[in-house]
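For reference, the structure I am asking about is given below.
Only one protein chain is missing from this complex, and each of the others stays in its spot.
Going by the order they are written in, the chains are A, B and C; count residues from 1 in each one.
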Amino acid sequence: MAEAIVRKDYASDQEVRWCPGCGDYSILKAVHRALADAGADPHNTVFVSGIGCSSRLPYYVNTYGFHTIHGRAPTIATGVKLANPALDVWVITGDGDGLSIGGNHLLHALRRNIDLNILLFNNEIYGLTKGQYSPTSREGTRSPTSPGGSLDQPVVPGLFAVGAGATFIARAVDIDQKGLPGILNAGRDHKGTAFIEILQNCIVYNEDVWQSVSSKKTAADHQVLCVHGEPLLFGKERTQGLRLNLATLKLEAVTLGENGIDISDILVHDETSTTLAHLLLSMHSPLPTPMGIIHRRPTASFEQAFREKKTGQRRQRVKQLLRRGDLLDRR
Amino acid sequence: MAEAIVRKDYASDQEVRWCPGCGDYSILKAVHRALADAGADPHNTVFVSGIGCSSRLPYYVNTYGFHTIHGRAPTIATGVKLANPALDVWVITGDGDGLSIGGNHLLHALRRNIDLNILLFNNEIYGLTKGQYSPTSREGTRSPTSPGGSLDQPVVPGLFAVGAGATFIARAVDIDQKGLPGILNAGRDHKGTAFIEILQNCIVYNEDVWQSVSSKKTAADHQVLCVHGEPLLFGKERTQGLRLNLATLKLEAVTLGENGIDISDILVHDETSTTLAHLLLSMHSPLPTPMGIIHRRPTASFEQAFREKKTGQRRQRVKQLLRRGDLLDRR
Amino acid sequence: MTSQTSGSPTSQIVRFAGDSGDGIQLQGAQFTHASALSGHDLATFPDFPAEIRAPAGTRFGVSAFQIQFGSNRVTTPGDAPDVLVAFNPAALVVNLPRLPKGALIIADASAFTEQRLRRADLDANPMEDGSLADYRVCAIDIAQLTLEAVKPFGLGTKDSQRCKNFWALGLVLWMFDQPREPTVAWIRARFRANQALLDANLAALNAGHAYGETAELGRELTQRHVPEAPLKAIEYRTITGAEALALGIVAAGELADTEVMFCSYPITPASSLLHHLVGLEDAGVTTYQAEDEIAAVCSAIGASYAGKFGITSSSGPGIALKTEALGLAVATELPLLVVNSQRAGPSTGMPTKTEQSDLYQAVYGRNADSPIPVIAARSPGDCFEVAIEASRIALRHMTPVILLTDGYIANASELWPLPDIDAFAPIPTNRPGPADTPESRPVYARDPATEARLWLAPGDSAYLYRVGGIEKDFYTGDISYEAANHQRMTDMRARKLARVADFIPDQTVELGDEMGLAVVAWGSTYGAVYQAVRLAREEGIAVAHIHLRHINPLPSNLGELLGRYDTVLVPELNTGQLATVLRDRLLINCVQINQVSGQPFAVSTLLNHLRAHATVRLQEVRHG
Partner (left out) sequence: MTSQTSGSPTSQIVRFAGDSGDGIQLQGAQFTHASALSGHDLATFPDFPAEIRAPAGTRFGVSAFQIQFGSNRVTTPGDAPDVLVAFNPAALVVNLPRLPKGALIIADASAFTEQRLRRADLDANPMEDGSLADYRVCAIDIAQLTLEAVKPFGLGTKDSQRCKNFWALGLVLWMFDQPREPTVAWIRARFRANQALLDANLAALNAGHAYGETAELGRELTQRHVPEAPLKAIEYRTITGAEALALGIVAAGELADTEVMFCSYPITPASSLLHHLVGLEDAGVTTYQAEDEIAAVCSAIGASYAGKFGITSSSGPGIALKTEALGLAVATELPLLVVNSQRAGPSTGMPTKTEQSDLYQAVYGRNADSPIPVIAARSPGDCFEVAIEASRIALRHMTPVILLTDGYIANASELWPLPDIDAFAPIPTNRPGPADTPESRPVYARDPATEARLWLAPGDSAYLYRVGGIEKDFYTGDISYEAANHQRMTDMRARKLARVADFIPDQTVELGDEMGLAVVAWGSTYGAVYQAVRLAREEGIAVAHIHLRHINPLPSNLGELLGRYDTVLVPELNTGQLATVLRDRLLINCVQINQVSGQPFAVSTLLNHLRAHATVRLQEVRHG
């Protein structure tokens, strides 16, 4: 592509069909932006998705795209990537698609560490099937299948990824047009499977479940942005920070200036530490929600080892194989 | 059962059909022993398994048993338990059954925390299908499907369980007739899903992969037994211990008496801490393999909330339901 | 069908259409209700878009609801609406092709702005460009009139606008002389917490009604009273297929004196069944939302192993995932009900559209010789009885059973005579009696009439047994790889299916005599086939309607019955799947009538086929 490509060049000609106000629109915009920022070649880019509102995204991106079946996107993407490692392969999934029916494939993709960029849109609900609770729904979520409140302990996507051995774990908010494209491209640049959880608002069935984390007013107090090498500070004035409590082996929030706490007491984010990832992702309210690149460690991705040994003389080789073993020669 | 029952009462009349020397024999014995120790009522006990050599176990236990299909044992056991919460339900699975095809069901069972006692026989190989590498096989494992050595980064069952939110995680060796029955019964007693990984020797396809951890000679140096409230010591003379390195956020091995290390420097096992579980299960050789009850935290199990609201007047209720809504009365 | 356009027609077809946000489905449901309370027979068809909430005003975002009501027996929502209520240009233009000449169009004139015409991809305004010349058009400024009617209650514009469905409903209720009371009661209950909304919606309803009474609408809008239907039962309600199926499951559990465990994973159009069953623990049903379809069927199998009646439900793609587990249920001989709410495929296909294309899957779609009984529901109300019948087979014969319904039946509604549960025979189960022991009645003793094995469950202190998917010894149930035993077990499984036929009623003829054409159909085509056959018979064509409930096994007399006709026509919403079964089982040559468009058959389509294949004429025109 000779000329500079801009965001809207990555929009396909298909009419976008989400509910008005759905967080998916913002994510789509951020995806277009990220592709433009990266100058991605549409012809070498593939979006693979499962089924769900979120999984409609590939239709709206002007690259190659494959809208597959429920929960299986990581497996199809694996096939695509192994067949042609030169491709830039993105996976789009939802909390139902990726963690309910598709949890096993996500586990194995993460463990194998194939170079995929996996975006999980977490709206804590099954949007497309009209609002049933999902594996990420908080306990007590009322829905058509849990009118009295759901009983299941939810899965925390990031913690699950840690358990699966993921080499890149990030989290972002749908409407964060500033931060999201950068995180998407960090995932794209990561060699190995990148797992990016995007907190997404389903305006119809689970409105504002991310309100406190995503709204401008409250975000500063409710999220902590993880930046490698920087102290884990949060709050409007960045006066609060995280510290490891050695007695409980948990993170706790402390306030700079109070009880003699100063910046040296605050944990510095080390994105290469799985323990820190575990600690951060294990935090519960009232502790802040960790955002940004929570974990990243360099590794060789699977398909780098999964190599074809090409030969110029394939037919010769086939003939050899046919003749393998002892032959009965009747001449 | 009026009279005292002994171990062999729990053996069924079926001929055991594992390869001579297989670790499954020891596990079976420990299961019989555990049941006898617990005085379990065979009529209220159910063993549910998937498919694999390991999954043959239910045939050999004189209780109710269900040998199901590959990877699905946790789901069938869930049905059994929810249908009759009074039953003592055990799940028998293998590293292939439970973590390859069945990984998603294991995830969801652990997250829901239904009161099941899950025993995963980890021989790091697919035994029944003749020795292909499994998701727990170490990188580089040679097998019929990986003659050049496997490429996949293996999943660590315990770490996976931590990521899934498991409330009970334990690990034991097949031949440990002293320790194993007690751990099995600890899992049985746990209210919620107990996950017990048993390191099992497949003498035919993966012989001695656990050699260093299980053999009498080397065990003391290669495993650390986790006991709640006690320091994490290991080694023949118990002169080595584990300490948290605050710089790396990893565990490290130290020797008592060296460099001023004394017992107070050694981490005390806290089975309620998921962070400690994460740390322990993240250890790699040459650090020791953690054994015993690595994690246990009290919770309410799912089916305690999943209650039937029985009514004495079911037919009345059905009639009411039929008449729900406005009726057209033609009298 | 043969509705007149004024005076006292025997039936009328009304279609409401607008954006999802316009409350079309609610309007339809309320009108259905009023119609039922007026004593009409009726059938409805909600026709919503694939999107949850498609952008307003687009063609693909149009949501519609069609009802036919009348004094004759009504079995379909009708081919061609007599009245279309269109809330915007997209709703009008998308539905125009369905309208017969002379149909009445009630359109919200205020919605035909340039911007909204563009949203609907229209270059010109159909209200003005003469394209509606063949219809009677009644353009009313509904949005505007609604705003005026609700002004006193101080709502914002958005909330005020939302009342327009009730305004239009009021008008249509007036038109057909139907009562407002049920809607008034519904509005009172729904908006209990918000007096302003309550008052406004009531005011809109009344204003629409008053508009009809007072406005000088002339020829276009006249009141037409549809007479009552001569109903036979005493009490009726309207019911959708999903509701009736849920009630049938509840009733089956009670009739079998067995707790039911319903395990499912959401999928369109099957989810509504789960929604209806949630919260009925006091009626003996617990529900469990599993992580996927495999987990759902397996937990149901686990429940059945543990002595509850396990039921699972899905749609085609989800049923496909359950296939392996169904083999386990066959091998272990556990009762299990599998409900398939079919939708258009292959693959994701058109999830909100209907089709009958999962019959192959149900009858033949498993590895190995794994026979499973298959039974199909024909209409919303029929789901109740079919659920009971399917449960009866599963529990009596210790077998999985597949129940086929579809998206059309699940969502459509009809007038349903309240069943008397006391009149249903109890459902026998094969549990051991209190005196039974493994000696007196061995674990694998079989009921000679059904070949069913004992239904033993953990917790039973007389027995202990283990079972699995490996082939079992016929006598002991132990693992067996013996050749002769596998043959014996295979034969037993085949016999077990065949035995079901001993317990099902002979096939009857729905309509018509035993001569000329036989139309053999199954499932949701019932209503359309019935009407088409009735009309054909009125035209003097000798044709009978035979509708199958039992597809595997077929009723024992079916072959002989079909042998009496010249020609067997098999209309299906697939490429000919029942036809395959009939050729396979009965070796009969049948004429296929297939439509695979995601839409139900139009009566007229079928009627044309009947005309084309007519062989014998009836002696005299009768009224079937």
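Points to keep in mind about this one:
Going forward, contacts are C-beta pairs under 8 Å (C-beta built on N, C-alpha and C of every residue); 3 or more make two chains touch, one makes a residue touch a chain.
This structure is a prediction, so every number in the text was calculated from the model and none was measured.
Partners of the chain left out, restricted to shown chains and counted across the full complex, are A, B, C. Only one residue in the set B:Pro135, B:Gly187 or B:Gly241 touches the chain that does not appear here, and it is B:Pro135. The residue touching the chain not shown here, chosen from C:Asp358, C:Glu414 or C:Asp460, is C:Asp358. Of the listed positions C:Pro266, C:Gly327 or C:Gly516, the one in contact with the omitted chain in the full complex is C:Gly327.
Taking the whole complex into account, subunit B touches the unshown chain at residues 15, 17-20, 51, 53, 67, 69-71, 100-101, 103, 126-130, 132-133, 135, 144-148, 204.
By the touch criterion stated above, the residues of subunit C touching the omitted chain are 49-50, 60, 315-321, 323-324, 327-328, 330-332, 342, 344-350, 352-353, 355, 357-358, 360-361, 363-370, 468-471, 481, 483-484, 486-487, 490-491, 493-494, 574-575, 577, 580, 583-584, 587, 589, 595-599. Touching residues on subunit A toward the chain that is not drawn are 12, 14, 42-48, 51, 58-59, 62-69, 72, 75-84, 86-87, 104-105, 107-108, 306-311, 314-315, 317-319, 321-331.
The definition used in the following text is that only the chains that are shown with their structure count from here on.
A separation of 45 Å divides the Cα centre of subunit B from that of subunit C. Once the centre of each chain is set as its mean CA position, subunit A and subunit C turn out to be 40 Å apart. Each of residues 291-292 in subunit C touches at least two other chains.
Touching two or more other chains at once are residues 100-101, 103, 135 of subunit A.
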